[in-house]
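Moving on, here comes chain A:
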Amino acid sequence: MNEFIPLMVIIPIACALLLNLFHKKDKTVILMGIIVAIVLPIIPLIANYGLHYFGGHAPLITNSTLLSTLPSTIQNSALALFHPAVTYSYGALQKIFIFILGIIAFFAIFNSLSQNKKVSGPLMFLMFMGTAAVTAILLSDDIFHMYIFFEISALTQTGIILTSKTENNYETALKYMILGSIGGPLLLLGIGFVLGAVGSVNITDIVYAISHNLVDPLSPTLLFAFGLIFFGWLYTSGLPPFHTIKSGVYSKALPNASVLLQAFTVIIFIAIGIAIFRIFSYLPFFKTLIVVFSLIAMVLGVTMAIMQTDFRRMIAFLAVGELGYIGLGFGLATKLSITAGLFQAVNELVITALLFIGFGTILYLTKISDTRKLGGMIQHNSIVAIMVLIGGFAMAGVPPLNGFQSKLMIIQASLQSGFPEISIIAILVSIVTFMVFMKAYHSIYLKPKPNDLVGADKLVPRSSIAAIAILLIICIVLGLFPHLVTDNISQFAMGLI
Partner candidate 1 sequence: MGYYDRIVYSLRNVTNIKGKLKRDPTTNESVSSALAAELTIISTLLIASLLLRHINIVLTIVVILGLGLILVTNMPIIPKLKREQSDSLEKMTFYAILTLGILITLIYWGTTNV
Partner candidate 2 sequence: MIEVVVMIIAILGCILAILQRDLLKVAILTGINGACVAFLFQFLLAPDVALTQAIVGTAIVPVFLAMAIYKTQRMDDK
């Protein structure tokens, strides 16, 4: 029994609730926020791998004295193996993702602390709450528990949009909630179908029941459940048809908060994606569906990104398009491709965070996000400009950086599984990604400065520079030594297949 596992969720929730008690004592709040934000990435490093059963209710099979007192119908059936409690499983994959999430949450919180005048208040609360919810989704081995925390994270995402004073943020928030309230209950309905078929919501139990033919794997109930859960997954992760609203959500939040929003989306994508993969990968059309939706996401994300004029919307669409690469990894379903997809998820977390913080400094300096009205910002702070440029290279997959490694792995995986078309599309999309990034970069930094551009007399905040630099270092380190991450992930991928 490892006590650190639930702490990863409890600490941010407790911090979120306690922070606003110290309203007006700004120093206490800042100190507390920073300490918790530092602790967040440290806990996953010191925790041991293992399972945590809430309330100590382990499966009956592990407790032979209790099992012997029960009727023999229970002893001999699968009930003895089923998990009665909510189970958190903590392994190598969770360690990497929670660590990266912790780092990103730290920078998001640190930046918004240093750039906002009001330190306590709803934004901090929502950031910590969302981090806790997403961590719980990642750790949980219980599909209903995932749904509950997903709904919490959706509420916090709405809240984060509402706290930004961007134009039309309320409209976007309401649209997101209405679409979400169509997607969410359908996801719940799908979980209900699985519950009706198997009688348990624990993913390990469901997999056991299906693989041991306790239920008919091709029964209409499970098929219908798969359809609904898959649709819910599309909604939770912003794949098409939900890519427009997801990119709208990213672009309506403050850039520092968008960093967290995209991290939430990526982690929810992989967590629920892994759950679906574990349960339903036996279905014959499972892989095809995921590949098709990933390809649509990549193409639509990238083509829509070119046509935007708001740079936040550009990065938002690019972030949605990059999700397609992760999906490809799941869809090809070989060991290499899943490793590549999850590695791409790690890279996307880091790179998109870098780009949002980097371009966020422009918004901080000028309060303008329209690329047509910007220009010549490289004079202002060339170091940040160059670091953002390298970040963009990483996103597009330029050799020594991490995006290159993961995209190369995906291309290799698709070639190995006999789909050269997919690798061609992947290369094409990454070229266009590069073009989109260069378009945004050129019109913000390199174009001659428009005469009416004012307000660039402030300095770029040091916290942003530090965040960009550290994220860039992570990019380069992961690019040079990808096995730091891929070794762990490939073990996990081996277990998944």
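Throughout what follows, contacts are C-beta pairs under 8 Å (C-beta built on N, C-alpha and C of every residue); 3 or more make two chains touch, one makes a residue touch a chain; residues count from 1.
As a selection rule, all candidates are chains of the complex that A comes from, given by their letters.
Only a predicted model underlies this, so the values are computations on that prediction, with no experimental measurement involved.
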### Message
Taking the stated C-beta criterion, I'd like to know which one of 1 or 2 contacts chain A in the complex.
### Response
1
### Message
Per the contact definition, I'd like the list of chain A residues that touch candidate 1 in the complex.
### Response
172, 175, 178-179, 182-183, 186, 218, 220, 223-224, 226-228, 230-231, 234-235, 240-242, 244-245, 248, 283-285, 289, 295, 299-300, 302-304, 306-307, 309, 372, 419, 421-422, 424-425, 428-429, 432, 435-436, 439, 442-443
